[in-house]
Structure formats: structure tokens, C-alpha cells
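Of the protein chains in this complex, all but one are displayed in their positions.
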Amino acid sequence: MEKENKSDGKAKIIRYTPWLVHFNTGACNGCDIEVLAALTPFYDVERFGIKLAPSIRHGDILLVTGAVTKKAGERLKRLYEQMPGPKFVIAVGTCACTGGVFAKSYSVYAGADKVVPVDMYIPGCPPRPEAIIDGIAKLLKKLEQS
Amino acid sequence: MIEEINELVKEGLLKEVGTIKPNRELYEFSHERIREIFKQLLERLGEKGFYLATIVGTDILKDKKIRLDYYVVVLPEETTIVLRTYVDRDNPEINSILDLIPAALAPECEIHDLLGVVFKGNPALRRPFFVPEELVEKGIYPLRKDARV
Amino acid sequence: MAIDKVIEVPYALEIPVGPQHPALHEPILLKAYADGEEVVKVEVHTGYNHRGIEKLAEKNSFYRDIFIVSRVCGICNGVHANCFVRAVEQILGIEPSPRAKYLRVLAMELERMHSHMLINAVMAEIIGFDSLFMNIMRDREYIMKSKEIVTGNRVSADYMIFGGVRRDLSSDKIDKLRKLIDRVIPRIKYYKKLFMEDETILKRLVDVGVVKPSEATLYGLLGPVARASGVKIDARASDKYDAYGEIPFNVIVRNECDAWARMMVRWDEALESAKIIKYVLDHLPQDGKAVPDERRLPRRFPPGEAYTRVEAPRGELIYYVMSDGKPMPYRVKIRTPSVHNILNTAKFYIGYSIADLPVILTSWDPCISCMERLTIIDLRTGERRKVPMKELAGGGKKWVNPRYSL
Partner (left out) sequence: MGKSKILSLILRNLISKPATIQYPREKPWVEPDFRGRQYSDLQKCIGCGLCRIECPADAIAMKKIPGEYEVPKKNARRLFPVIDYMKCVYCYRCVTVCPVRAFTTTNYFELADTQHITSEELSLSTLKKKAEG
């Protein structure tokens, strides 16, 4: 899917304190616990000013985990529309990137990019917390340059 | 070998067929007598004496039948026994045991949604539960062997 | 001014919890109906996580299925793979070497430890004890590190294969593992003491979500939930699969029947797992090859059926595999413990306050991804007198007009 709000200059603002929203669209929980682990003392993404926002209305970056199932896909679209711009989507895990082993199943869309535009893919089954931090850092670097 | 089950075999409610690996005793019964059997189990083993582990539904395409296996775990030794029955594939109907054993809720609803077996007397049966709506509209039961999904 | 709007007050408030909710990290929709503070009815709406794995398993070969079923659930992927692999081994008639059996136990017990620590941490977070959450999660990282040393990945182990395991354990790795486990055991003992003594935890957990022993069997509840209600169900002790017949361990049973007892069962089991891990590290058999050559494994699968049970962190996990002689299985049935523990328990929320709802849900140790190869809606209501809101608003005595004008 194509992204509508490509670069309007506002994206630079959020790079110091991007707030994350995490949504599980049918993951096996592997990626979810790694996202959770990235928030805990060992990895601690709060060093980058990143915070897990409770509500989608506060969020800047949407972390999508899981092969997007058809029922959760509708919710994902709705969540994305409710986010205030500028908004960015990170697909965490192989399932969210392309569907992984579930790509051929009858009840998944296979990949978050089929429903919402994705700005950064983090592959891995599941990605290590370091890899998640690396992905977020790469996205923030990209914002700096935009 | 459990005595209470042996009695049911003697009374003709169950028929001993063989085993499923590893060492699970397999019994067959006719699908009309399902409620009778579970009432007897509740009476003889007691509420705390067993639990229903799961129901496995399998589509046997070549016999035009759907096979239902009721897996019962008898406590306290945790011996698993299998109660097997067949229903007609074109008109799959069987009595629900939900009011006797509430644990049957999850497997009965699952089999209804995946294989299309109707459990008579279960108020919670509904489609779509989890099968995507487009498949439900087409009337496809994904676990049937001839379903192309 | 003429009245142009009328608001009808429902007798019960509907509170949707999920699928994206601050207190719930998993995609499930709990529709709670509350009368004032009291929950009168809970509907479990699911289906956000259904991936059609059983059909997918029928369409792929046995070897590919090992990796597909281990992605049913990320937290307990090792037991899923073990259960499937053992079912197919029964059909094939092969047996792994003793060393491989011990290594399988090692991987599964590490998984149980980290799973129990995780759910206790989440419980601490849900009752608002964030520092405890952070502390438990820090110590859990040592277990994740041990898993990485044993299996090669932090979460998805992909450790099981027909006839053995996929990675051997060298002696220097064993020393590393010992150090990590010895570091965690005193911490778990400390957390257990904390759960026994801390007043915040006791006030939130004791006498919440009571499940009577007869209800536990009737509703088919499994794992720590059943064991906290005094029902002794443990597939490790009864089926004696893999090396569990040779390893001494205790089955933890408590009789308090509430959410607190469930969490305590989990702490005790984590300690018991640590004991098993240390036993395995000390008594690892040297004979036999643990890692089979994956290029020489059988390619033909005889017809047959097998039904295996395994004690996952959340309870008894069941795989039924049927082969008809083709390279793909004819039927794979997966019954995870979470199916029963979440879907059959809608009744047990009734009568508690809204604040207890997440506590009770967490005490089942919900694993939505496990459950949601299927989905059900529970519509059972409580058999208690419902006090309507409007009656409450009027103090329960005065008659109040059911319609409030604006």
C-alpha cells in the first residue's frame, strides 16, 4: 500500500520522543514477548525516549506483530486511521513482514503491508529485542534525514 | 483397564475395538446413545472422577462419514480412553452433551465451525466464530477434505 | 425548553476490553456487562488470532509441520513441537536416544520456567506493581539466555526433530547454564516469599476467582488452574514421556482455589523446574547420538494414528495425528490448554468487581495464540438476582423514573 502523508516536515518532531503502540494481529506471542522484553531493564528502549502508549490516539509508531488475520485486519485499518499524523508503522517479525509460515493459510492477509503502509520491516522469528531496537533506531535515523 | 468402563462394555453401551498409540483404549458406540453414555459416566465415576479432554472430528471422505472421537481422561490415574462414533457426512447431527459436561463447549463449537456437525441442544453454536466471513457466506467448512481453501 | 433528547439507562453497563487495550496485550475481546461495580456477565469474543493451522498442517509435509506447529504459540513452542514429534514417532515406531530425551526435557523445563515467570510478572503489572514486573522480567532474561545457549534462539526453539534433537550440548555450555540457573533460583525464592507476604498482592489476589474442585473437572480446566483447585492433573507424572520417568520431581497441588493459589503453584513449579534442570545437567547420559542426521530420516510414513499428551506450562496439551501413508498427515488436531482455560471460564468472573476482571483473566495464564485456532462465544449467565442500575441510583428503595430527561 502507498503511503499518503509522505514527508511533510512534521516527521522530524517525533524523533526525540516517539510513542509506541503495540497491536497483535494474530501473532504467536513470540514477537509480543520480545517487544515486552525490549521495554524491560535489560534492553530498555526508554533510553531513546520511547514509551509504550496506552491508547492509539497518543501513538506515533504502530508496532504490528503477527500474520494479519482477516478479522484483525479490519481492526488494524481502523487503528491506523485513528492515529494522529505523522504516523509510522513497523512490522515486527517475519509474520508481520510477509506472513511467514502462515502465508498460505485461508484466514490471513499475509503481511501488514497488505492493509496499511509499512515504513520498516524487522524480520526474525521472533526478532531479538536488540533487533527491534535496531529497527526503531534505523527508522528514527531515517526521520532525521527526511 | 477401568472397571466402570468394563461394566459399560458388558451392558452393551460400548464396544471394545482396539487401541490408539500409545496405549489408549478405543471403544465404539452408536451416536444416538451419546447422552446415555455420558450420564452413566457421570453417575459411576462422579463429577471429580473424569474430565473430557477433547473431541476430535475427522472427515472420512471415502466412507462418507464424519468420525467423532471423545477423549475422556479418567482420574486419578489419568488414563485416557477414546469413545468413537460416526455420523453421516451429508446430515451430520448428534446430541449435545453441553448441559451434562460444560467442558464440551469449546470442542463442540469448534467442530461445528470447522466441520459442520450440528450438536442438537447446544445454544452457543453459531457461525462465523472464527472462520472468515467470506468462507461462511460460501458455506465452506475448512476442515472438510473437499473444501478448497 | 422542550425536551428533545431522552437517554435510556441500561440495567447493565457494557465494557469492552480489548482487542487493543492498555491492560491487555493480546487480541481478545472480553465484553463484560457490569451492574455498578459488579460483573454480571462476560462474553468472550475471539477470532482475531485464527490462522487456520490445522488445515495448513494437512497441506504440508510432516517435516514442514514440525516448524509450523511450533509457531502455534511462541511461548510454549517447544512443547508443541515435542508433542507433534512424539506423535509421529509413535506412528513411525522410532525412539530417540536417552541423551536426546534428557535434552528435550531440559528445553521444555526452561520454557516452563520462563513462561511462569512471565505470567507472574504480567500479574504484578496488572495489579499496578510495576517495579516487581521490571525485576521479574530482568531475572527472566537469564532464562532466555539459557534457552539461547541450548537451542540457538531466544524464543522459537525449533529444537525437536524425529528421533532426537537438533543441537547437542557441550560441557562448557553446561557450565554456563549452571551459573545462570544458580543465579535465578534465589531470586525466584525471593519473589515467592514476596507473593506470600506482600499486602498489596494478597489484597488483590486472595479469594478472587474461586474455582471449586468439582467445577475444575466439569469445566475441563487444566494445568496450574486445576492444580490450584486440588485436582492433580500432570501429564508428566502420568504419561512419563521422554525422560520424565527417570527424573524425580513433585507435582505441586494447592487447595486454596483462588487466583493467589494459581500464582503460587506457578512459583513452586518454576522452582521444581529449576531442580529438574539441575538434575538433567548433572545426569546427562553420554551414550547414544542425540542429533540424528536429518538427511537420513525416514521419508515414508506408514498409516496409523497417535494421540499424545504433554504438560505445557499452561496445562495438558494434546496432539492427535493421523497418517494415511502419504507424505502429508491426513488429520492433525491440536487441543491447547488455553482453549479450556479461557473459553470455559466465562462463568467464573461473575460476582466480582470490574477491577478483578483483568486479575482473574491473567490468573488463567491466557495465551490467545494457543487458543485461537478456533473460537467460541460463551453466553452463560449467572443465576443470581440482578440489581438494575436504576434501582441502585435510587438507593434500591425509592421508585425512580426509568427515563432521565436531558
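By written order: A, B and C. Residues from 1 in each chain.
One rule holds in what follows: a contact is a pair of C-beta atoms (placed from the backbone, for glycine too) under 8 Å apart; a residue touches a chain by one contact, two chains touch by 3 or more.
These numbers come from a predicted model, not from an experiment.
Within the full complex, the chain left out of the display contacts the shown chains A, C. Considering C:138, C:178, C:232 or C:278, the position touching the chain not shown turns out to be C:138 (whole complex). Residue-wise, the contact with the chain that is not shown comes from A:125, picked out of A:20, A:108 or A:125. In the complete complex, the hidden chain is touched by one of A:43, A:80 or A:109, namely A:43. Listed by residue number, the positions of subunit C touching the unshown chain are 60, 63-68, 71, 138, 145, 148-149, 152-153, 156, 158, 166, 294-295.
Interface residues of subunit A facing the missing partner chain: 41-44, 47, 94, 97-101, 103-104, 119-125, 127-128, 130-131, 133-135, 137-138, 142.
Criterion: only the chains that are shown with their structure count from here on.
Any chain bridging subunit A and subunit C, meaning touching each of them, is among B; the list is complete.
Across the two interfaces under comparison, B-C and A-B, the one joined by more C-beta contacts turns out to be B-C. Centre-to-centre separation of subunit A and subunit B, using mean CA positions: 42 Å. Shown for subunit C are the residues that touch two or more other chains, namely 47, 50, 52, 55, 372.
Residues of subunit B in contact with two or more other chains: 130-131, 142, 149.
The touching residues of subunit A, counted against subunit B in their complex, run 69-71, 106-107.
Subunit C contributes residues 19-20, 22, 25-27, 47-53, 55-56, 59, 67-68, 71-75, 77, 118, 133-135, 137-138, 140-141, 144, 153-156, 367-370, 372 to its touches with subunit A in the complex. Of all residues in subunit A, those touching subunit C in their complex are 21-34, 36-37, 40-42, 54-56, 66-67, 69, 71-72, 75, 79, 100-102, 104-108, 125-126, 128.
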